[in-house]
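The complex is shown incomplete by one protein chain, all other protein chains being positioned as in the whole.
Chains: A, B and C, in written order; residue numbering restarts at 1 for each.
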Amino acid sequence: MGRERLFNAAMLLALLAVPLLAWGLQEPFIITLATKVAILALAGVGLNIALGLGGLVSLGHAAFFGIGGYAMGTLASHAQNYEPLFSWPFLFEGSNQMPLIWLTAVLASASGALVIGALSLRTSGVYFIMITLAFCQMLYYFAISWSAYGGEDGLSIWVRNEMPGLNTLDPIQFFAVAFGVLCLALWFSARLARSAFGLALSAARQSEERVETVGLAPFKLRLVAFVISGPITGLAGALFADLNRFVSPTMLSWHTSGEIMIFVILGGVGRLYGPLVGAAVYILLEHLLGGISEYWQIFLGLLLLGMVLFARGGLIGAPVGSGGGA
Amino acid sequence: MKLLKSLAMATAVSTLALSAQTMAAQAETKIGMITTLSGGGAGLGVDVRDGFMLAIEAAGRDDIVVVIEDDQRKPESAVQIADRMIQSEKVDIMTGIIWSNLAMAVIPAATAQDVFYLSPNAGPSALAGKRCHKNYFNVAWQNDNLHEAAGAYANDASLKNSFIMAPNYPAGKDALTGYKRMYSGELAGEIYTKLGQTDYAAEIAQIRASGADSVYFFLPGGMGISFLKQYADSGVDLPVVGPAFSFDQGILQAVGKAALGIKNTSQWNKDIDNAANAAFVADFQAKYDRLPSLYASQGFDTANLILSALDKADVKDQDAFRAALEAAEFDSVRGDFKFGPNHHPVQNIYVREVIQEGDIFTNKIIATGLSNHADAYASECKM
Amino acid sequence: MSFILILEQVLNGLQFGVMLFLMAAGLTLVFGVMGLINLAHGSLYMVGAFAAAAVAGLTGSFLLALIASLAAAAAAGALVEVTVIRRLYDRDHLDQVLATFALILIFSEGTRWLFGSFPLFLDVPAYLSGPVTLPFGIQYPLYRLAIIAIGLVVGAGLFWLIARTRIGVQIRAGEADREMIAALGVDISKLYTVVFALGAALAGLAGALVGAIQSVQVGMGEPVLILAFVVIVIGGIGSIKGALVGALLVGLTDTLGGVFLPRLFALMLEPADAASLGASLASMLIYILMAAVLLVRPSGLFGGSA
Partner (left out) sequence: MTNPVLKVENLSKSFGALKASNDVSLDLRPGEIHALIGPNGAGKSTLIKQISGGLRPDAGRIEVLGRDVTVLDTVARARMGLGRTFQISSLAMEFSVLQNAVLGALGARGRAFGLFRNVMRDAALLETAHDALSRVGLQDVAQQRTADLSHGQRRQLEVAVALTLKPRLFLMDEPMAGLGASGSKELTGFLDALRQEAPILLVEPDMDAVFALADRISVLVYGAVIATGTADEIRNNPEVRRAYLGEEELA
């Protein structure tokens, strides 16, 4: 385990060093890029709890990513237009305070995860992949036609939401917020993996029969895992929407689910820092290849294919060697 | 061959820009173009870019740098590229976005950071009305204009009971609102289809049963092609009217004879007789080996507008440059071109008919739907 | 709400269902026999359509175009199977999803590189175009009837192949127990290539048939891919019968839902809201249907193993 912990620490330090360096060189865009890596890694960490620890292949995590985004969009748009969101039981005109927005995003995506999880976990294998995809598509089509919040045109927020004590408009400070939340999530998922719940959940992934025989219900374990995993991806959705100051149905599309899954697989499924490495590599590829040619996505496709076929344990598996896992 | 040429040119330009980034010479004007160059909707972005670069290269100025990037039709990619262009490459002017949802994601933030945005295509109603901005100009039209002209034409052609149809998304609702704003007849039916729908058999059956005397539809890209082919094959021969989006050069060849004779509204066509237009059509065909579409004409006009303003003022002096843009003293392919108070064009919108010249399908102007038409949101705009 | 309109809509639903069956049959076959999730199946649909458009453009014959679509898709399928898919059989669904997700990127942008960024022309042949009057006075496009006919013929051929021929026996055995048929001396790798190419050919044919009345453009395969997955999940993965029933069910639900839901709401709400609420619910309908089926039968109507 030692080598993996060293590698993880190096990755985290790199993610911290790059924007600080860019801040010194007055290169704000690199800071924004690093913030995007931190936020998408957070979305991956959320999925990795369900996918890496619990073995739940969910192709619908964009649903929570989108719910988090729209939670932010709804509150912030009402705040900026001074229209009350609801007047009963108290007059509430939305808010542009990040803590309250995060809380709403977490609660909304947790309840979404509870409903979708309770229904989807009755199936398994490919059917589970497809039913999570179905729920995600349902939300996607709903968002497109829900004209109250921009429908397919999406919803733009003029000014990034505020964080008490920080000026979130300054890229480096917003990076600090995103980086902090990512570290918190990584610490939490590390503790979770080693906790009693983590042990039982991982056992359910390996042998459902064994977990039943010791008297623990796999369905409950997986549902709780889903309800923990959803809000973390939802929180990432809220932060992502704040990064772009824009929310749109594309956050809910199955392509987004696919991309979040790519972050986890690229880094190495079940690897604690897998999503961080996966997100960083994917975004770097998208950024670097983007300029090369009009048909850059062919190269992206070839690289992804090569990684899946040859880097068996994902990008962390290769340098750190096998072993490890949850 | 032409693909490789435009590919090489695009790479050359962007690598040139990347290298030029380090020594940001003061005299230089930097233009950032974000448009869709991959995926299903790439045809529109390629046309805008080719039209734009045709004018820039014709001017032969060495103090203009153009950075071109692909937004993959994804709002978050467009925002990310826009942030880079504004924050790190310090562009003075931005342009290129095709789709309304990407425009809404990028333009408000860009204009708020003192960057001029000249839209060659997307003209969402919000940016023409309450949320207009002094740094935002639209060179093409406001999204409703072509639909309003179609409504006006329907009255002239005494169509009394039209069946109208659009996808179930904001631009679709704007389209039918625009049509109804000018149309004075009855509505035999108003239906919204699923975005990206490819099979319209059910809708055509409803049209057949509705007793309408004409059909007005707004279905951009592949949706329009599918509908037109299935409509032609269905034996329902009610006259069809549509906006230019389903009848421009890139789409017409894929629809073929199913589109012959169909009326559509557009602010541009290749047979508008003025010197600039004739030269544009000839030069475009010579350089890119294909007829220009209305998107190419919009890209070309946007470039010439910038060039005319640069002749009169330095882009760093924003007020002077804005005045130069508002004056719009350049010979547009549409003839005389002027802006309304909310920086949206006040222009003629023609009615075209699809014809066949040799084995190429194209359009010819048959009437003027609306002349000197401004958009309906100008009054809400307080700059 | 005339009776004729209802009948016409049912025919539309059937035609859409039959087309979905061509797509779903290949998908469920590949998963049933090789246990592989192939997200790139939609790209083979696109390859078929582009091949047909190209050949129709050169030769002007629709028949040659259809044959070309079968051949091109089968060739592309076999090539992809030998180079990439073969390495994925023993990998878990995760790696299969990512690898085939990458294949979508390669196919889409590769096709755009070869054929350019604009939609291609592919039209219904003269002898099949225009409407024909059916009993009850329904005017219905001849070409759509042709699609229903071709689809049913191909479907029957597929059932015959699975039930009666040697390859069919091997396919059914492979679905039951992959290790067993390897032990029995069946050349597994050849069988897998054949099955994959067969699935690809079916998708290519569907692409060509539909391409004539829809738009042949990059990315046309993706919305159909999602529908095909919904179909095989409802029908039960691995079961051809399930794919047929699922396809017809989804075809009818999507078509009739799109027509009747807005009218249903129009009784309650005023037109504009009814239209957009109806349309949005209609687009969500098949996903609601799939979730409902899975809740009642967690492995599909005719589903075997998950």
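Everything that follows uses one rule, which is that a contact is a pair of C-beta atoms (placed from the backbone, for glycine too) under 8 Å apart; a residue touches a chain by one contact, two chains touch by 3 or more.
Bear in mind the structure is a predicted one, so any value in this text is a computation, not a measurement.
The shown chains contacted by the absent chain are A, with contact judged over the whole complex.
Among A:F92, A:Y149 or A:F197, only A:F197 touches the chain that is left out of the view. Although one chain is not shown, part of chain A still touches it, namely residues 191-192, 194-200, 202-203, 206-207, 209-217, 221, 224, 228, 325-326.
In this text, only the chains that are shown with their structure count from here on.
Here A-B and B-C were compared by C-beta pairs in contact; the pair with more is B-C.
If you average the CA atoms of chain A and of chain C, the two centres end up 32 Å from each other.
Multi-chain contact residues of chain B (touching two or more other chains) are listed as 38, 168, 173, 194-195. Multi-chain contact residues of chain C, defined as those touching 2 or more other chains: 108-109, 112-113, 276, 279-280, 283.
On the side of chain B, the complex with chain C involves touching residues 3, 38-40, 42-43, 46, 168, 173, 190-196, 198-199, 201-202, 205-206, 208-209, 221-223, 225-226, 229-230, 233-236, 250-251, 253-258. Those residues of chain C that touch chain B in the shared complex are 2, 4-5, 8-9, 12, 15-16, 108-109, 112-113, 116-121, 123-124, 129-131, 139, 141, 143-144, 210, 212-220, 223-224, 255-256, 258-259, 262, 271-272, 275-276, 279-280, 282-283. Chain contact summary for the complex, chain A toward chain C: residues 51, 57, 59, 119, 122-127, 129-131, 133-135, 137-138, 141-142, 144-147, 254, 258, 261-262, 265-266, 269, 295-298, 300-302, 304-305, 308-309.
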